[in-house]
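Entry: chain A
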Amino acid sequence: MENLHVNGQIIPVDNEGYLRNLEDWSRPVAEQLAQQERIELTEAHWEILQLLRNFYQTYEMSPAMRPLIKAITSELGSDKGKSIYLMSLFPGSPAKLASKIAGLPKPTNCL
Partner candidate 1 sequence: MTLHLINKTPSESSALSSSLSAVSEGDALLLIENGVYAAMPGYAELFTRLPGSVQCYLLENDVQARGLKDLNQEFRHIDYDEFVELSCRYSKVVSWF
Partner candidate 2 sequence: MSDNKKSFLIINRKAPYGSSAARDALDVALTISVFEQPLSLLFIEDGVLQLLPEHNAAAIGQKNLSANLAMLEMYDIDQLYVCSQALEQRGVRPADIKLNITLLDQRGIAALIKQQDQVLSF
């Protein structure tokens, strides 16, 4: 993958497009990562991204789909804690895609 260019800075990413350095993440970086995935970030996206970053800070790992849904249910309510809701925001593979845009490592053990 090509490295990102954000506000004149070069942000290195790995060959799947995940940030190499977690501390490089910022809102403009997230917006550019999202753009590459053809996603326009709305408030609904941001609250999931923030929750993911909190998850990572607590447990030092990116969640697979099931624990992600569990975390969303407990913090944002059961309406949002559904895979169909996540699929609508981050189509395809929500846990992987959302982790990428949140600037986190790719979740392991993710089907």
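Operating definition for what follows: contacts are C-beta pairs under 8 Å (C-beta built on N, C-alpha and C of every residue); 3 or more make two chains touch, one makes a residue touch a chain; residues count from 1.
Behind the choice of candidates: all candidates are chains of the complex that A comes from, given by their letters.
Treat the numbers as computed from the prediction; the structure is a model and nothing was measured.
Looking at chain A and the listed options 1 or 2, the chain it touches in this complex is number 2. By the touch criterion given at the top, residues 58-61, 63-64, 66-67, 70-71, 108-111 of chain A touch candidate 2 in their complex.
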